[in-house]
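With one protein chain withheld, the remaining protein chains of the complex are depicted in position.
Entry: chain A
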């Protein structure tokens, strides 16, 4: 089933899922959605399995032509999505028809948007994942970013489209993207490579996201962080969110396409529940680090997971409160949704 034809590819549009796990010990990067939170919400809205693939849009989104009826949902950065030239609502499952044109502009807030299609994206998994790993030229759409003319087909939706349209994320689950991000970290594994002053600089300064920011790492610019024992370590493992500080003292936060091992001292690691913020920080945005203890980080992770686990039920309750009708007038079918307004 063909659904979307790429008219313009946008700045960097790739197919991503939850990543290629199980091969890091062999030097294989995980890849996967940079902002797992928004990615999971997009899949939830169209009732895909959580590990199903979606499109990841970067800074400037694509123009896509709809070839077959389907349901889509857009989450994450606000690139001003439009359907046939009219603003399209985000964080909600929307029906699209053949001939519709879905377009995006430059991101106003945030760096990456996710576009999920009911039924997922039909590309062959490579090493157990549909994620595009650009440097390795594998996964996703022929191992590369999308180009004009590419046709993306979906799988078969698990539910009738009528039971998907209008599903939305309650506003309290959607964070504001205002360009200033407080990111919580746990110090280590090599915080002892830095002077007390260096750690203080790291935690008390504002760091600006540079344009040299990609799926591998978010490079920052700000007051240099002082090393005590030098920047080089004997290469060891790099988890997602690791904050490397090379010799120039400017931190780099490692993201989805990071290499598995590396030789720069890591002052801290961004906690799992805040990593999405780094993925959404666009060049020019400000990041401020705050240290938390490990028990605090685990508590934050527990809350994050519980929110995600409860969300499908909350989405369904919200949807059930609305009345959905199909009305036929003069041979044309109209979809009507009746929602109680609160004043």
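Methods note: a residue touches a chain if its C-beta (ideal position, glycine included) is under 8 Å from a C-beta of that chain, and two chains touch if they have at least 3 such contacts; residues count from 1.
The rule we apply is simple: contacts and distances are computed from a predicted model.
For the chain of the complex excluded from view, the name given in UniProt is "5-oxoprolinase subunit PxpB" [choices: "ABC transporter permease", "2-oxoglutarate oxidoreductase subunit KorA", "Cation:proton antiporter" or "5-oxoprolinase subunit PxpB"]. From the options A:96, A:242 or A:255, the residue with contact to the chain not on display is A:242. Residue-wise, the contact with the chain that is not shown comes from A:188, picked out of A:50, A:98, A:148 or A:188.
When the omitted chain is restored, the residue from A:108, A:197, A:302 or A:322 that touches it is A:302. By the touch definition given at the top, chain A reaches the unshown chain through residues 21-29, 126-127, 136, 138, 185-190, 234-242, 259-262, 266, 269-273, 294, 297-298, 300-302, 305.
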